[in-house]
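What you see is the complex with one protein chain gone and the rest in place.
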Amino acid sequence: MRNPYLPYPVRIESIVTETEDRNLKTFKFVFLNKEDEEAFEYIPGQFAELSVPGQGEIPIGIASSPTEKGFIKFTVNKVGRVSSYMHNMEEGDIMGVRGPMGNWYPWETLEGKNIVIIGGGFAFTTLRSSIAYMLHPGNRSRFGKIDVVYGARMPGLLLYKEELAAWEQRDDIGMHITVDSTDDPNWKYNVGFVPAVTKEKAPSAENSYAIICGPPIMIKFTLPVLTELGFPPERIISSLEMRMKCGIGICGRCNLGTEYVCKDGPVFTLEELSQLPNEY
Amino acid sequence: MSNWEPKIIAFLCNWCSYGAADLAGVSRMQYPPNFRVIRVPCTGRINPKFILSALRHGADGVWVSGCHPGDCHYIEGNLYARRKFALLKNLLEHTGIEPKRLHFSWISSAEATKFADVAREVIRTVKEAGPARHFIKKQAEVA
Amino acid sequence: MSEIYISKEKFPEVVGQLMSHGRVYGPVFQGQYHEFARLDKPEDIDLSFQNTRLSPKDFFHPHSERMFTYSLAKDDPERCILKEAPKDYSTKVVLGIRPCDAKAFQLDDRNFDTETIKDPWWVQRRKSTILVGLACNSPCSTCFCTSMDTGPFDASGLDVLMVDVGDGYVARSVTEKGRECISSIKGVQTVPAQAAEKEGQLKKTAEESMGKVLDMKPIYEKKTLELFHDPLWEEVHFSCINCGTCTFACPTCWCFDIQDEVQGDSGDRLRLWDSCMFPLFTFHGSGHNPRSQKIQRVRQRFMHKLKYYPEKYGNGPACVGCGRCVKACPVNIDIRHVARLMSTSCSCPA
Amino acid sequence: MDSLEGEAGNFTAKLKSEPRFIDPLRCTGCGDCAKVCPVTCVSEHNCGLDRRAATYIRYAQAVPLVFAIDPEICIGCGLCEKVCLAEAVKYDDQPRYTDLKVGSVILATGNEVFNPSDFDTYNYARLPNVITSMEFERILSASGPYRGHLMRPYDREEPKKVAWLQCVGSRDTHHCDNPYCSGVCCMYAIKEAVIAKEHSHSGMEAAIFYMDMRTHGKDFEAYYDKAKEEGVRFVRSRVHSVESVGDGDLEITYADENGQMQQEIFNLVILSVGFQVGQEGMELAKMLGVDLNENRFVKTDSFTPVATSREGIYVCGAFQGPKDIPQSVMEASAAASASSLLLSDVRWTEAKVKEKPTERNIIGERPRIGVFVCQCGINIGGVVNIPEVREYARTLPYVVYVEDNLYTCSQDTQVKMAQVIKEQGINRVVVAACTPRTHEPLFQETMSSAELNKYLFEMANIRNQDSWVHSGDPTQATEKAKDLVRMAISKVALLEPLKESELGVTRKAMVVGGGVAGMVAAKDLADQGYPVFLVEKSSRLGGQARKLFQTWRGENIPAYAESLAKEIESHPNVKLFLNSELKHVDGFVGNFKSTIQNGGEPELVEHGITIIATGGKEFLPEEYSYKKHPRIVTHQELDQRFAEKDPSLKGINNAVFIQCVGSREPDRPYCSRVCCTHSVESALELKKINPESDVYVLYRDMRTYGERELIYQEARRKGVIFIRYSLANKPQVELLDGKVQVTVFDPILQRPIRMQPDLVTLATAILPNESDALSQFFKVPVNAEGFFIEAHAKLRPVDFATDGVFLCGLAHYPKAIDESIAQARAAAARAATLLARDSIFFSGMVAFTRTMDCSSCGVCVSICPYNAPRFIETGRDAGKAEINPALCKGCGLCVASCRSGAIGLRGFDDSQIFAMIDSV
Partner (left out) sequence: MQAYTERIREAAKRLLSDEKVDVVIGFRKGTIPFMNEPYLAKTPEQVDQLVWDGNCGVNLANYLPRRTDRIAVVAKGCDSRNIVEHIVENQIKREQLHILGAPCKGMMDKRRINAELKGREPSSVEETGSEIKIKGQDLDLTLSRSEFLQENCAICIHRNPVIYDDLVGDLVEEQKDVDRYADVRKVEAMSSEDKWQYFDDLISTCIRCYACRNACPACYCPTCFVDESRPQWVGKTIDPTDTRTFHFLRAYHLAGRCTDCGACERSCPVGIKVRQFTKKLEKDVKELFDYEAGINPDMRPALDFHRPDDPQGFIK
């Protein structure tokens, strides 16, 4: 058995600065060894430990979709030691990726259902993975209607702007991009907080699941909206962010009741979360 | 070890001792090249952890130099530092760091000669102490 | 299954035999306490101890250990690629370990050694270590193993169980590894009948001296969230100073941290013990800390041991009743008291 | 200055600049020219005690630190031109003439030191070991001829026994025409004695021969006391002669206190020489048409201490009269205030606004470091292997560009550097060259022109601290250069662009205290157009001045105070708060909000600066039977009688003044400075009223400093009798049958003298008014005696360490009215430097707290000399510390003292210093 703590060596293929404040950069990695790429078989919703020798590891949701081959992508917010260091790295640098880790959005269950994706700020990464996955020609037919509510504080802070624009052009996905406020007269999308926009767009709860990721305050105010729209707790899915180290359910850090968020999560339904101590 | 030369880290106050070092240069005073200067705004800026860190990085000696009492550019930074260093030096020595490795001085920006004199003295004394043996951080001694 | 009898005169020689095969560890008296240490000579071992001050968990999960090494040198083609740090996995015998401590390793196995994920260092060390236990003839007043699904003569976590029957030791293998170990010992006797008889008496006396002081069943039966929200934590947490001594002394506390250290051009990835008692344990980079309050951390530790673990694995509590935390806690938080509160007090409406 | 034409507000000054023969813009200060120069002459800066070359810098602190050629001794050999790689030598340099249009002129030409050569009994001209105090200053100086080693000129031996002879060229009309006291010599002699003892390796003995020990400045008396404790011997005697004995030693003959002649041998004799206005000064005054007084100082009066006889020309410093540094600095600011009053209408009209460069936002960019290695001609390149350093730098992390230059500081390199920075997308720069102390601003300028934040810069000092000091060891010097470059790179990679924050200024002033000092400060600011809130505790303006009679020059003080008060009361820019006190103060420099309580509703006012002029008061003693007899009075009580022209004064036949009542005592150790002069002046007044009266002054040291000495001499001429007493043997004042009897021990007669005076005047101490509340409101310190403590005793005598708060008058220390006025005007001038602007900028290099890590322990709040840290009062972080960038000076004291690691320092943060340590 491969040492689960040993990262796969990867090369940074490209670094894209996503946001105006330059705090978010998307790293595209290619595996140094072909067999590692094959071993790294993932499903949207999973995360991986990005491993920078000399600095440490950080758990980051996988932003690419398994339908995209030849690379994996992560969008990293500059907060701590490892992410700050990564922001100063350059294309061609070698580092490590360990994973995939954790569970994923329940795609089997979601099959045939309408999907409402609600995201805020920089927690949009695994949602991007999910959207790309669902929109893949081989997958699109497996799902019903897809609605996306995605908000950021201002236009400059939206992730994946080019893709968002491309999705906007499509008719097989309902895009509802919004910002809290903007002084850009050419802004053509919504202005308003995510909960309000969700309420306004009122995606049907009929045969639907909602996947919601974002800052706690957004989640707090969006959940009542979803309930009002008729989504029961077992059909609202969220992903937790906890401090993690090992990522494989051993080191004990992300323990939450009987669960290890890194291994048994990070994806939980609202129903499942209600059975767990609220220490997240 | 015959050609061993000590490595000394010097923390110099920008307003005085660093200027004295500059002036010593202007006057072409010669002293051995054993120390590396880190310029700080005031000796009051020097956190004891800098000195520990210097030792941990294998410095054979540490030299801190600032303004004479009463001459602090920031009024009294050096006087607070004086207290801190008194205790720090004592505790380091108490726990086994040789006194010859730790040096403190007051040198004004005009005292180039004193700077060069003290520089030579510091280097000489650290040489007497020999290569640093303790407090050096190496690869962690763990399982 | 095999069994032998080793007289006390003979014992040092037996230890010597084991030492000639490989590394042997045993309790050694160090000033005021006993601690497990590698034996330099057979006489170093001192089996007249009650329990070691710290648990012997660092046999398998050392406080600090190097996981990987790597080079950061600019011109190194292997730059930034992690390499497993070399380890010594040669056979080692731990002599005189208490049944409770050995039982603890079994509980810990659930964490380190699962179907899907195996902690390589733990697994390999476990594999290469032979645990020769010593039954507790006279447990301490702080011991409560009998309440925690184990006991002073519990052989379940051991490869060999030795019982001190007065003039000698009865050693009985529990596993195949243990059997091989015993078989390799030369010049020993078979177990005399009176020794076997004595053994039974000793076991009975030891177990009875403790009795069953705690009933864990009500804890298992209660709902997690009920216990979680119980006001008992308000009382329990007050005196705690979050020092983490309990977790460091505990044989079933396994939480760890991973750190990188760099010296010049080379670096190590290290892991080291951590503690759920420390506020930084759960501190998230965003500044959010889900267990920022002392009460949350105190609750986490006891809940994890006595509720979450048994619920997750159906395997009894993650506590073997060794009593180390009871003795070591500088403010006298007593897990027996906490367990009693958990099993009785519950003011939540059902 | 060749001439000055025109009038106040519109002068034309013709200036002549002598040629320097070395272009200061090209000179790098490397000193190669001086090394090769074949000629030398004595160094004037070191008082002729050593020599210098024809290419020279007069002293090491010169700004700019560039060389010049002395044409008097240059032989034109051309060597310096040859070695100067910067091509700075210009043999054909010519004088430059400039016409300058100015509105006012300030004379700050200073004074010359008395030359004691003619003093034949002291044999200065003949004996090498008889030197002046100025020469001794150079000897003690680290940058002096003996590098600070205590030696005497004759044989360079360390003197074991040194004498100072006071009043050489002062208080003397026999050997010279300098009747005045130079005011500074007592203090500097004590200082020299104490420092010489510190420098000595063999416990040097020091003796100071003096007439009166005049330590009347703030904290001077304590220094005097300490010197005594440290074994400096004080001998009250005027030395008769100095003669050579033995091998360079000197025999001093003097009369001791009992009048016995004594001989004593010293190794070195120092003449404490005074000031005098020299020929140049007198000629300048004549050219300008400025009147001088009888002592050849610029003539001024007590109420306009910096105004000369010609309007628009002001004077400060020793040209105005003998004085020490603090007083000179105060007068300098006072002259600036007077001058800006004259010119306030045209403020900013000549100012040029510096264009603010646009700045590239580099946030989020990976560091791209450019390294520029300077050869400095051969100064660095001749020792350090530059190509090796350059190639080494290339291998270091984040370095994207490296080059070396002949002179990185040269104009053409600067242009190129800016271009390279832009082309290469460099976002951080390291220059390995000379010292940041001289060159950092220049390179930062280049950073700005390359649109980079100037704080993204670091220097590696590979010249002054490497090539120059290790010229014999090129290998090691090169290694050191590489290390220094590596350290600089490791730091610069972590630097972030810093913002120089801007803060608006409330262009209004508050003056606390309505005495003369407060009124003068208020008036100066109000006259310049700034609204002033003047807060006075009592019901009327004027303070102590109302209770005084006249200045030592005979000017009427109450009348002056009255006219000043009238002006203030009717001044449109002054809002007066009588019977008022400050209740609360919020804010800081530029933005104070103060609550004034004046009986009714408290009033909130906003102001940008505060001047504290809370004044002082007369000490009322319990000794000397004060209050027990109507004939025992204080100075103010006597002044009152003078002012009222009390007829009974005529009947006083016998008057006694007792000095140092409540001053220079163990529980109030300071000297109250003005009482000696006051007593002499009152004694003269009594003599004027009744020339037949017997007037006695019982004193410890007569401290009629400066030109005040003249009235002391006048009093003695007029028969006032001065009897010295000692602290151990104080005069006795007894009441016998309704009469006052004073007994004092006369040291000359060696017996007690009894008097039955009609009047006993007690020269009592001056006390500060209550200062605790203001001290807390404005976070400014107060000393043990209750006087406010200025930021720096000498260099910043009216500032506080806390920005935006100033001080003047008796709240600072006892002083005469002319000094109070000068200080008040100085405070106004300093305040105006803030009030003149709409906003103030703060350095980017300031401390900041991470409140999450703050433990509220308060160490930062308690130690910061500038009161920059404070506790957050409300909100989530209440109780944690924050740092006001407007007050922070970036010293880092709080940063290093914070155990919790909650404080960072921009530009010198822990991570940056650790990175340098890491990379040593």
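Of note:
The letters A, B, C and D name the chains in turn, as written, and every chain counts its residues from 1.
Keep this in mind: a contact is a pair of C-beta atoms (placed from the backbone, for glycine too) under 8 Å apart; a residue touches a chain by one contact, two chains touch by 3 or more.
Owing to the predicted nature of the structure, the values given are computational and were not obtained by experimental measurement.
Within the full complex, the chain left out of the display contacts the shown chains A, B, C, D.
Along chain A, the points of touch with the absent chain fall at residues 80-81. Looking at chain B, the residues touching the absent chain are 48-49, 52-53, 56, 69, 76, 79-80, 82-99, 103-106, 118, 121, 134-138, 140-142.
The chain not displayed touches chain C at residues 31-33, 50, 53-54, 63-64, 140-142, 238-239, 241-245, 247-249, 257, 259, 261, 270, 272-273, 275, 278, 280, 326-328, 330-334, 336-337.
Keep this in mind: only the chains that are shown with their structure count from here on.
Distance from the chain A centre to the chain D centre is 65 Å, each centre being the mean of its Cα atoms.
In chain D, no position touches at least two other chains.
Annotation for chain C: no residues touch two or more other chains.
Residues of chain C touching chain A in their complex: 67-68, 70, 72, 79-82, 84, 111-112, 114, 117-120, 224-225, 228, 254-260, 262, 267, 269, 271, 274, 276, 281-286, 288, 290-291, 296, 300, 303-304, 308, 311-312.
Against chain B, in their complex, chain D makes its touches with residues 29, 31, 35, 60-61, 65, 141-143, 147-148, 434-438, 461, 463-466, 468-473, 476-477, 479-480, 483-484, 487, 791-792, 801, 845, 863, 865-866, 889-893, 895-897, 905, 908, 910, 913-914, 916-918, 920.
Chain contact summary for the complex, chain A toward chain D: residues 17, 21-23, 25, 78, 87-90.
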